[in-house]
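Missing here: one protein chain of the complex. Every other protein chain is in place.
Chain naming follows the written order as A, B and C, and within any one chain the residues start at number 1.
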Amino acid sequence: MTDSARWHSAITSIQPNEIRLRGYRIDQLMGGASFADTVYLALRGELPSPGVSKVVNAVLVSSVDHGVTPPSALAARNAASTGAPLNACVASGVLAINRYHGGAVEGAMEFFMREVDRAMASSVNLSDAASQCVARCRSEKVRVPGFGHRIHTDDPRSAKLFEVASETGNFGEHCEFSRHFRASLARELGRDLPINVDGAIAAVLCDLGFTPDVANAFFVISRVVGLVAHSSEERKRERPMRTIDQSRCTYDGPAPCDITNGE
Amino acid sequence: MTDSARWHSAITSIQPNEIRLRGYRIDQLMGGASFADTVYLALRGELPSPGVSKVVNAVLVSSVDHGVTPPSALAARNAASTGAPLNACVASGVLAINRYHGGAVEGAMEFFMREVDRAMASSVNLSDAASQCVARCRSEKVRVPGFGHRIHTDDPRSAKLFEVASETGNFGEHCEFSRHFRASLARELGRDLPINVDGAIAAVLCDLGFTPDVANAFFVISRVVGLVAHSSEERKRERPMRTIDQSRCTYDGPAPCDITNGE
Amino acid sequence: MTDSARWHSAITSIQPNEIRLRGYRIDQLMGGASFADTVYLALRGELPSPGVSKVVNAVLVSSVDHGVTPPSALAARNAASTGAPLNACVASGVLAINRYHGGAVEGAMEFFMREVDRAMASSVNLSDAASQCVARCRSEKVRVPGFGHRIHTDDPRSAKLFEVASETGNFGEHCEFSRHFRASLARELGRDLPINVDGAIAAVLCDLGFTPDVANAFFVISRVVGLVAHSSEERKRERPMRTIDQSRCTYDGPAPCDITNGE
Partner (left out) sequence: MTDSARWHSAITSIQPNEIRLRGYRIDQLMGGASFADTVYLALRGELPSPGVSKVVNAVLVSSVDHGVTPPSALAARNAASTGAPLNACVASGVLAINRYHGGAVEGAMEFFMREVDRAMASSVNLSDAASQCVARCRSEKVRVPGFGHRIHTDDPRSAKLFEVASETGNFGEHCEFSRHFRASLARELGRDLPINVDGAIAAVLCDLGFTPDVANAFFVISRVVGLVAHSSEERKRERPMRTIDQSRCTYDGPAPCDITNGE
């Protein structure tokens, strides 16, 4: 018999009738913490401050769904169409979240961290650092992750995320750098190439002290919600084995509405 | 060229610079709705009332993680140990959420709905219906889903979930039936076989008007958080290709603590 | 520490410098058995006779690929298009092999076994049994799995598979029943509804003594080959994140050719 090694986990402790996530009783969290706070707790090891809680919540809400065209939604629907159970549809969708879809957050986090570190190390202010970086990227023909979008010329999620970060005192150096970078880029290009939601999430996560290795975690956790909705809708509304042509889909859900209670 | 059919989706509408989930602008949701509310919105098509919001939040928090022994956590760690990227680890974990792990919610929902419907149809009160049901289950040797747990003799998550449901006015007939059923079962067996978290979630979701087909959705959405945490920890703390012996893992995370701000 | 139970596996024994699959040294199999034989050995526990070997080979070759339209091929390409590694593309494709795609073999095996058993039990010859079965299916409006195809009016793989089975003495009762059933069906419907490759594989596997639980095994093992080819081609020939419209694909591979050496 092989003698397998002792090992440790810092996530959850299980005792009979007592489950603790990162030290907190899960039944206490069930009434006393939001789902977004619990995500933060699970990934970070501590509960967020009220301000950070709002930012994390906004990040998670921002990426829940983006309609039927993203490859992850198509993958989930394609699997559902063959009769796959819900978990297999979701798994199939998650497998389509990679470098070119959802993966830009990680690259953008690495980019922002590297550039802000460089500016700090050479005592250059972020505005100048951004200008120099734009020039460098252009001369090296590097494609910067997190800017531009195939549909949105000004991604409403990015603006809102920065607003929430700002209001809660979490608009730090990385957000600041991204703002200067966008401005420098616009001056250089002669047109605005706005920051997309991946870029905005990346800047915000950097300022919250996250490292790039959990970048995709937020996108995956958030988008799983949309994958469940698409899998479920495909199963209920469509016949099996249909040809799923994303360009022929029309929205027929609830009419435009606003959150009324101000919450 | 095949003429693929027109089709519809009621989930998300995408216009340049305007993304609406079930009618709501996603940037408005980012500041004005919790992640749990947004999950409810995505699955149900409308925002929850404040009371329902609390129940849904408690359901999602309850199932975030249960340590290293569940097959889904082992699957995620096993994949991580071979060098899989985060999304493949999560997908592998999700593929281990089936009938025998996480799948009890669906069976329990069907059971509670059937029994409560039966009681209604024959105008039997829920207490008597539960007694009759226990007798029937015993004579037919049917194993009822949602009761008993291999570790917890009184699952703290179940009690808390019913408490939240009760406080918010969402403790309806299905929760009531589950309470009577547990009492009848204890009388018959001569010992308490408490309702587990799957059973409690099932009763609560029935009372919220959900149908069994989305039962697993909540578990999957919630547990993905734990799967991310395990995948990430495995990658950071352990060497590749180790033998993962679940019985040799010790918790070494934060010490027991309480939520202090009463939030 | 939990005392986990001893358990057994009858598949492969591993000793230093000696690997035995179902008793055979794998290095001996490497020169002395075909890949198809080894598949049979792994699933069945013994090497096939030369005749059975030919049938199993034909089954495995028959389902290697069916172009870009099957959901499993689309799933693999969709994942590849997002930058997924090869194994994730294949996994995504495999997750799209379900009840409505590739899953007909299992249903058809159950159908053929039940009907042949019924005929045996009541000493009815297979021709009469088939007629009665067609009548019963029509009156009960049961859809019989394994007959008809959305593209092929006479699936060339079915004819060839029966030919190989016949030539090698493996055309047994289940194949025979399927032949009578097709004939009865044609008389009843007034038009031929030919057996498709799933139906033919099902009949042949029944006659080889396989049980329905491994029905999908053959399809999965075989189709993985095509999934690899599609994933690889997508990565090499197409740009990431393109819209994959199956109806706009044209074949541009090798021109029609024949196996020349009569092998």
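General observations
Throughout what follows, a residue touches a chain if its C-beta (ideal position, glycine included) is under 8 Å from a C-beta of that chain, and two chains touch if they have at least 3 such contacts.
As the structure is a computational prediction, the values presented were derived from the model and not from experiment.
Although it is left out of the displayed model, the omitted chain contacts the following shown chains in the full complex: A, B, C. Residue in contact with the omitted chain (choice from B:Leu60, B:Leu95 or B:Val225): B:Leu95.
Only one of the listed residues, C:Ala108, C:Ala130 or C:Val164, touches the absent chain: C:Val164. Residues of subunit B in contact with the chain left out of this view: 69, 71-72, 74-75, 78-79, 81-84, 88-89, 91-92, 95-101, 103, 240-241, 243, 245-247. Seen across the whole complex, the unshown chain contacts subunit A at 1-2, 4, 85, 87-88, 91, 95, 246-248.
For subunit C, the residues touching the chain absent from view are 2, 4-14, 16-36, 38-39, 42-43, 45-47, 50, 54, 57-58, 60-62, 64-69, 85-88, 90-92, 94-95, 97-98, 151-157, 159-161, 163-164, 213-214, 216-217, 220-222, 224-226, 228-230, 232-233, 235-238, 242-245, 248-259, 262-263.
Basically, only the chains that are shown with their structure count from here on.
Per-chain Cα centroids separate subunit A from subunit C by 41 Å. The distance from the centre of subunit B to the centre of subunit C, each centre being the mean of the chain's C-alpha atoms, comes to 37 Å. Contact with two or more other chains is made by residues 88, 91, 95, 246-247 of subunit C.
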